[in-house]
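So that we are looking at the same thing, I have put the structure below in structure tokens.
The other protein chains are all here in position, but one chain of the complex has been omitted.
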Amino acid sequence: MTPAAEVTDVRRRYGRTQALDGATFEIGTGVTGLLGPNGAGKTTLLRILATVAAPDSGAVSVFGRDPAVSGDRLEIRRRLGYLPQDPGFQRGFSVFEFIDYIAILKEMTSRQERHAEVRRVIDAVDLASVSGKRVRALSGGMKRRTALAAALLGDPKFLVLDEPTAGLDPEQRLRFRELVSDAGEGRAVLLSTHQTEDVAALCQDVVVLDQGRVLFHGSPAELTSVADGRVWFAAERSAAAELVWRGADGRFRHLGSPPAGADVVEPTLEDGYLLLVGRVDEEAAA
Amino acid sequence: MSTVPSTEPTDAALLRQVADGDRRALEQLYARHAGWLLLRLGRRCADPGLVDEVVQDTFVAVWRSAGRYTGRGEVAAWIWGIGVRRLVDGLRRTPRAAVVAEPQLSSVEMSAEERVLLGVQYGDLAGALDRLSPELSAVVQSTVLDGLTTAEAGRLLGIPQGTVKSRMKRAREVLREELA
Partner (left out) sequence: MTWHVPEPLVAAYVDGAVQGARAASIEAHILACADCRARVNSAVSVDRLTSIWSSVLDDAENPRQSWAEWLLTRAGVPEADARLVAAAPSLHLSWLASLAAVLLFAAWASNTSDRGAALFLILAPVIPVLAVAGAYGPRIDPTYEVSVASPYPTLRLVLLRSASVVAASGALALAASALVPDGEIAAAWLLPSLALITLTLLLTRWLALPVAAFGVAAAYAVPLLAITLDHGGVSTALTSAALQWSAAAVVVVALALLTADPHMRAAMRRNP
């Protein structure tokens, strides 16, 4: 099967920062999680795949088309839904008006068909009860859902979601995972997140990005197994561990090579990720 | 026969949700009120196309001005007030469509308030109304029962405002004589 999206040795520099430093991977149908600490290059990578930014070097292909070629780029954009990291909304626009506006940008010129499609995506994210309300007056979770609805317009085959669950409370996060998981049926979805639970809950595939490079690409189970036999509990902090933090029961959770006789436990996806990245990202550990 | 169970939101609650931009609440209000409104307007206008248009305009107006409902009185009466005025406006554009039912009155249930408006508080009102001429009866119906102003009633019936006033005066006199 041809991959939905493919990046090969992609590099991008912003001033003195090398945001992407030779990233290579491909994704297929289903939900792929892009994990990485802050500044790993996740947003840059997603913006390149969403055809908003261009790489300095390397090859990008979406559905076999090259975003650097203008005709191809248009075809990619026609099949793309993009939720940016910090979606903005026009002052005074209602939920319906905002999504209708994005629908025009997506080439839906016939008013009746457009409105029917706008209502369809509003129902899909369960926002009919606020469809006439000003977007800027909504809660953070509802704003995200509004932006997600706009990304779902026109049934795109490739969804790029930049930290869709950031800033949501646990209940909203659960609701959002459900929506994204539904969206992943028959589509390629690429979402970035700090949250290993998001990945464990809804991704079939994980890419770990750090300092602009791909550290890992595989299934969530494979990422978890990175920590097989390398997680143990002890009452005292041990110097042998790469990472140590105190758990809820007061004992210390250690990651690394266990000393003889340590109480080795079943690892989580987070353990695998942390061992891979080699440091505790503040937000990921929160 | 369908009833509204007590767990269902009241019309007033739905109207508040509509004011907040809730499309589903508008759909519920429509399900509760579009049917009777359509029939009642249809009795005052012979053109079904115009009636459909007026019902549509009425619910669009409900969506846009739900916030203006004061919370006093039946929501149904509020919606009727919007609907009948839209009908009057519509008839101004296509005046031939108006029909007002011939009065053949036998029994009528009227509130004390409506009796006061007519200036008749006692006696066999329905019988008296029955004996009014069709012209006088139509004026009584549109001003007292439909709640229109004399100007609006004139437009609905296709007669000048002055004629509405003089017929109303005449109707009051007849009723007072009959019921004296």
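Letters are used for the chains, namely A and B, taken in the order the chains are written, and counting of residues starts over at 1 for each.
In this section, a residue touches a chain if its C-beta (ideal position, glycine included) is under 8 Å from a C-beta of that chain, and two chains touch if they have at least 3 such contacts.
Here the structure is a predicted model, which means the values were calculated and not measured.
Touch with the chain that is not drawn comes from one residue among A:29, A:51, A:165 or A:195, which is A:51. Contact with the chain not shown here comes from a single listed residue; of B:12, B:76 or B:179, that residue is B:76.
Take subunit B: the residues that touch the chain left off the picture are 1-4, 23, 26-27, 30-36, 38-40, 42-43, 52, 55-57, 59-60, 63-64, 74, 76-77, 80, 101-111, 114, 126, 129-130, 137, 141, 145. Listed here are the subunit A residues that touch the chain not shown: 47, 50-52, 74, 77-78, 80, 82, 84, 87-91, 93-94, 96-97, 100-102, 104-109, 111-112, 115, 118-119, 131-132, 150.
Going forward, only the chains that are shown with their structure count from here on.
By the touch criterion stated above, subunit A contacts subunit B in their complex at residues 94-95, 119, 122, 128-133. Against subunit A, the residues of subunit B that register as touching in their complex are 17, 20-25, 63.
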